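A single protein chain has been removed from this complex, and every other one stays in its place.
We just call them A, B and C in the order they show up, numbering each chain from 1.
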Amino acid sequence: MLDHILSILVFFPALAALLGFVVHKDSMRSYGVAVAAIEFALALWLWFAFDNNVSGMQFMETIALIPTFGINYIVGVDGISLFIIILASFFTMIGIASLTDTKDVKNMIITLLFLQMTMVGVFVALDAMVFYVFWELSLVPMLYIIGAWGGPLRIYASVKFFLYTFAGSLVMLVGMLFMAYFYYQATGQWSFAILDWYRLILPESFQLWLFVAFFIGFAIKVPMFPFHTWLPYAHGQAPTIGSVILAAILLKMGTYAFIRFSLPLFPDASVFFMFPIAILAIIMIIYTAMVAYAQKDIKQVVAYSSVSHMGVIIIGTFALNVEGISGSIFLMIAHGVVSGALFLLVGVIYDRRHTKLMSEFGGLASVMPRFATIFGIMMMASVGMPLTINFVGEFLSLLGFYQQSHILTLLAGIAIIVGAIYMLAAYKKMFFGEVTKEENKNLPDVNKRELIALVPLVIITIWLGIYPKPVLGPINTSVEAVVQLMHEKAITEEAKSRIPSLDIIINKASAKEVQ
Amino acid sequence: MLSPVNVSIESLNLMTLVPMLIPIVGALLILVVDMFKSEQDKSMYVMLSLLVLSIDFAFLLESAGIFEQNGTVMGVFDVMLIDGLAILSQFIIVGASILFIPLALTKKRFHEFAYPEFFALFLFMIAGFQFMVATDNLILIFVGLETASLALYTLIAMHNRNKSFEAAVKYFTMGALAAGFYSFGSMVFYALTGSVEINQIASVLAANNYADIGFVLIAVVFMLASFGFKLSMVPFHTWTPDVYEGSSAALAGYMSIVPKIAAFVVAMRLFEFLIHSGVVWLEVILYIGVVVTMTMANIWALVQNDVKRMLAYSSISHAGFVMAAILIGTTQSNSALFLYWILFSFTNLGSFSMLWISRQKNLPKGQSSDHSYDKFAGLVKTSPIAASIMALFMLSLAGIPPFALFWGKMYMISSAVTGGYTVLALIMALNSAVAGYYYLKLIVYMFMKEPVVGLAGDVSAVNATLSLKTIIGIATIGTIFAFLALNQLLEFVTVFVYNSGY
Amino acid sequence: MELFLYTALFAPLVGSLFAAMFGARPKTKIAGIVPSIMLGVSLISSTILLVLVLTTGHTVHVEMMTWMATGDLYIPFGFVVDQVSVTMMMVVTLVSTVVHVYAIGYMDHDAGFNRFFAWLSAFVFSMMILVMSDNFAGLFIGWEGVGLCSWGLIGFWYKKESATWAANEAFIMNRIADLGMLIGIFLVYWNTGTLQYDGAFAAMPGLDTATLTWIGIFLFVGAMGKSAQFPLHTWLADAMEGPTPVSALIHAATMVTAGVYLVVRSNELYALIPNVGLFIASLGAFVAIFAATMALVNRDIKRVIAYSTLSQLGYMFAAAGLGAYWVALFHLMAHAFFKALLFLGGGNVMHAMNDELDPFKMGGLGKTMKGTMILMTLASVALAGIFPLAGFFSKDLILEVAFIDHHFIIYTVLLLTAGLTAFYSFRIIALIFHGEDRHTALGFHPHEAYKFMLWAMAPLAVLAVIAGALKGSYFEMVTYVLPATEYHVHSATTYWIMTIGTQLFVIGAIYFAYKKYMSKDIKVPDGTSKMENSFAYKLLINQYYIPYFYEEYLVKPYRELSTLCWTHIDQKVVDASVDGIAKAFYATGENTRAMQSGNLSTMLKWMVAGTVALLSLAVVFGLAAKYSGEIKLFLSGLGV
Partner (left out) sequence: MEIGLNHYLVLSTILFAIGLVGVMRRKNLLMLFFATEILLNSVNISFAAISHYYGDLTGQMFAFFVIAIAASEVAVGLGLLIVWHKKHNNIDLEQMSTMRG
């Protein structure tokens, strides 16, 4: 069973979705919750069975698909992907559980289950083409979710989302084909297997071009400035569940891909582009935080804040050391939890008032104290309060990048200031002051169903903030392997010096254990 | 004194003619049956044609086996040339025809299917295409081409609508001009080399080291114009949208596949040797032609209001995309061409069939065309399965993995990459993104809009019968599960292409 | 001993969570009592630890569990009780306990009673983490934690716009400083390889001065924010929007001194970089007088006390900057007692006056509020540094330090400030408790606070009086870890002249204050008097226009720039260019679809045109090929 657990994780939701066509629409929600719960349980089982001390891939499966052209169905999981998979299944579960849309629930849930398949697929794929398949396929359910259940501009938003990402990933596809071709030239064998590619050392000039090709695909997905403009529309128009999944999981595909592809495949190019990308990331952090501050719609605030936080993740990734990369992966999970929760919270208030304009609210703290509390906790997590999940990630990311550049880290660190500015301002507008609007006077506080979704998130936020080790440990093990690989593969002097060799670290760690 | 003709029957290799003869005999059979007893139900003709085509297909399998053993076979005074390309393209031609012919079994009664001549002409047309691909003799190509084309004009006109006649006339007139170009081009080649066989032309030209490059280019220009017309390369494409709109959806789908693969094979035979001998001009022109065709067609497709016209432009774009294979001219790219076209057949035939099953007898009220986008608005509400399948085809056409056409695109772009055409690969990739928009547009209409009030009820399957649904089912399965068969397909195609020397 | 450590640390958390359980429910006394008891427990545990440390000289060091560990980085939740931290623990728990008990009375009528205690105890917990942590990361947890609680408590009355505004201001300003701190931490990590105090400080002597200077500066930037040093000081006065117990606990006794604590804690670092120390001292001195001047004219008793706090923090930094860490810590402790007392007294007055804060509207309150008057006067005397109260021992010591180290400018400034301190302290005492009764006319009916509130304040009063006596044993204790520099003026004469001179100067200032503000013609100022229109007054009452400057030149531009970024850059440039590409494609389609006119003749013409175009290209190419030699020759002739 465990030999195939990854395939089961991928295809179980899809099968469930197909069977879901038969389920009566009144029972669909329960069906969806049950399926998602099973999937989540499977994901937890995966975690349970996961060997924390192994840095490589685990539970690998290989099925020949198009061996002539080197495309095979290869899946596997390591510390880098493990938690994002768990997160994906978790969010699908609570997303379905807290679903409040009443229109076409059946279609929605079937779509969500398909989406889950693609999400898990992206993170377990170890063959570039399989990765690409899931990567692209994930656009389709999301397109439908935004386009069919979204706000007034939903069609524009969904098409924009789709085409923008699609265009980017096509460039990436060309890059992948190149990569496979290089592999073919080097070995006489076609292969799209990522682990095979890892063994390939490319000349720097090729690395640069390929890096750019992959970068375009990933950067749009992340989304990095200046490719981010699809995101506010997508979030602004998407139904709550759509935003939650988009923010929590789909955006992580881009940053995950950076770590899975760009860094180990092109270590020299990564070093070469480190500063330009860091500068983009800093612009992303500060600029989008400012834009977030200017928003009138609370959901847009959260949307732009997502972009801003993704900037920190990028910074951490391109720290190119264990601290930074581990931090960025942890921050992916953290940001998933926190922004997912924030979107759920926005959904709560939207369900009650059918508006997301902050000016429509004010004084909610007295009307909905529990809501205000949870929102407050999540807001504080979002601004990176220590002992919340976000802090660990942000701290490590920035700490890691500090090794590469002091001044840029200082600039990136402005995240903690500007983040506080827009978040607190938004919180103040919505929750503080007198209740001025008549409609707001009798708003019901969060109900049981919403609590079922939100309380676990609060618990995770704080638990992993205090005790990140269960997650950070496996991440660390795998990241050390990645950094080591990069160091070994690096060909330029600069890259060799920028990417630390792990021997030192490992020695120190073992010394620590002896103590 | 003429010496007595002394040719042994064996050396004629009449077996090479069999695949073409079968549909011809079938067509005659249908006419004969009609002579004896007219006013038969169309289902009988459909099944007869189907049988004939199946036999044809079986013979193709046979000759594929022979090819695998003995390689290229020449026959009938070396006029027939049965190589891998011929066999592969005939597979596509006959296979697509097999998928097409049951589409005649509609629920609504359409004018053309009442005539047995329709089926006979159809079979003649297939034979014409088969001749076209199974020879490298310019005369026979011409004959095959014209046989097929003339039959096709008639088939279009038989749909018996104003638009159909208009389409047929347009197609016919432009076709005649293209025939003129073709014959002129052949004439120049003949004048230059004294031969009308492509391989001899090639060797003669190579022997005198392309001394008269100017005249060669003139010949190439006319050939390009002629095949540009057939392959609807911009600016020779203008007939395509009108003809597709004027003919029945099923036939339009068919037209987007079969005539084109035949033309591709000829273009491959004719142009690749030139590119390989270093005729830079042709390379440049083809480069431009490919880029302009796929880009402009995509752009025009964006602004269409009718799904069928959109699909017409999309077919142009796909043809331009595939034309790149001839420009690249490697074994991989040529294999990619066939792979692409096989996968494209499933998807495109599927999507046109989806239009076909929603076809009403008369124009819907207040609509200027049969398949406006409005007609599909909110389809998911009324008929989720139809909407899903249609969406599936659109996604496949857009190149969303893992659906059929993605693999074709991927392999084609890969061949561009390996062939050294990086920029072209990027252009091809980005064109797919542009194309994404109009395919999405239909999905948006189907999934995200409310049904338009006034378009009476669910029209998505007014024309559907079991056989139509079966065809769509086959296309759907082919589109979704293509990746499972891809390895075999790829190996098969590559072997055939490689062994034919391309 | 670990047990006591954990008890001291986590008891406030338990109290906080307990109160939080009642968060959304109507007020229950129990939600105030339990946290208070828990703080008592914490206080007792701290005391036991103090006794232990004091008697044995041992320190307690525990590592609870790993927090973050990745790559080279290893950060545990480790806590240390040494001489410095136990001092802080005592201060924190003691003042907190007092404030908690006091607050039970003070917040009696507030609907947010339960919430208040949840926040307040959470604050104490954070503060305990801050002072007890054995590494910089743990310090940062507490650092941010107190910031958070401060936010929650300043904005406690969240319906008031000014309160929430002040809360956000405080948080954001602290965040600015925290960035500096964070960078400091990064520097420490990448240069020493650890964030543990012992490891890091042990490694520091091996680093070059430039690095150390940067570390020192960045850490101090963090301290500046928390301790509201110029230019990040404006939030402290605005923070007075919070309930008075909060001001007493957070914005006088504990949180704002965290910066001082940090500098004291990092004494080994700052000892290596005396230049930074001098900068700190100078800034401290500047803030001392700067804040004191603002306190002179303010018409809000809480703000006056807040500026006073700011000023005293300046003293502490001056001491710490000059290397007299134990002196800074001592003043920190003494200041905590009397300043908290002063605030709580102020709270009583506010209560009595229905939250009226303008001392000009009071006057003669001493009659009805004798207890409060005594306590506040006591606190003010201590603050002014009159012998033998706490301030005398701690503050004058700082003057001596400056004098002995030959920093005469700093000395002079601090001396001047001492006078100002006395003046403004007694200005408000005089205005509130003495002189004419001005409040009755305005419709106030003041009453004394609950007895138990006064009793709760009593320990602080006692400590404010006797703290000076503890100096000896304190010195003995903390010098285990802090540099044991004794500060004695070389000649006794100088010492006596200085001491008596200072005392006389201060007493003179007090006299002057009484004389000026007890007079009968004190009226509620209405903006007409000459003084009120003087430049100096305007400058001071407007806080040197710094808040105005911030609002006009930082906040507003930021807001406008944000809007600009959104409406113009994001929408009109970035997004528009993306849409522009799409639109360009679409427009091309719309504009060129005319090519497909549907006219057969046109279609044929297109075909022919295409052919002709190809032909001409072919001819050009053919000619070029034919004459390629000549063309090359021609081009080479042109020099291409």
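In the analysis below, a contact is a pair of C-beta atoms (placed from the backbone, for glycine too) under 8 Å apart; a residue touches a chain by one contact, two chains touch by 3 or more.
No experiment lies behind these values; they were computed from the predicted model shown.
For the chain that does not appear, the touching partners among the shown chains are B, C.
Across the entire complex, the residue among B:25, B:114 or B:139 in touch with the chain not shown is B:139.
Within the full complex, the residue among B:73, B:132 or B:157 touching the omitted chain is B:157. Contact with the omitted chain, checked across B:170, B:359 or B:441, is made by B:170.
When you scan B:63, B:90 or B:186 for touch with the missing chain, the hit is B:186. Even with one chain removed from view, chain B keeps its contact list with that chain: residues 138-139, 142-143, 146, 150, 153-154, 157, 162-163, 165-170, 172-173, 176-177, 179-180, 183-184, 186-187, 190-191, 194-196, 241-242, 245-246, 303-305, 309. Panel shows chain C; residues 593, 596-601, 604-605, 608 of it touch the chain omitted from the view.
Basically, only the chains that are shown with their structure count from here on.
Comparing chain pairs A-C and A-B by the number of C-beta pairs in contact, the larger count belongs to A-C. Inter-chain spacing, taken between the CA centroids of chain B and chain C, is 76 Å.
Our note on geometry: chain A versus chain C, Cα centroid distance of 35 Å, whole angstroms.
Those residues of chain A in touch with two or more other chains are numbered 163. Of all residues in chain B, those touching 2 or more other chains are 437, listed in ascending order.
Listed in rising order, the residues of chain B touching chain C in the complex are 169-170, 173-174, 177-178, 181, 213-215, 217-218, 220-222, 224-225, 228-229, 235-236, 238-239, 241-242, 280-281, 285, 296, 299-303, 434, 437. Listed in rising order, the residues of chain C touching chain A in the complex are 23-24, 65-74, 137, 140-141, 144-145, 148, 151, 155, 158-159, 161, 164-165, 167-168, 171-172, 175-176, 178-179, 182-183, 185-187, 189-190, 558-559, 561-563, 565-567, 569-570, 574-575, 578, 582.
Of all residues in chain C, only 582, 585-586, 588-590, 592-593, 595-596, 598, 600, 602-604, 606-611, 614-615, 617-619, 621-623, 625-626 touch chain B in the complex they form.
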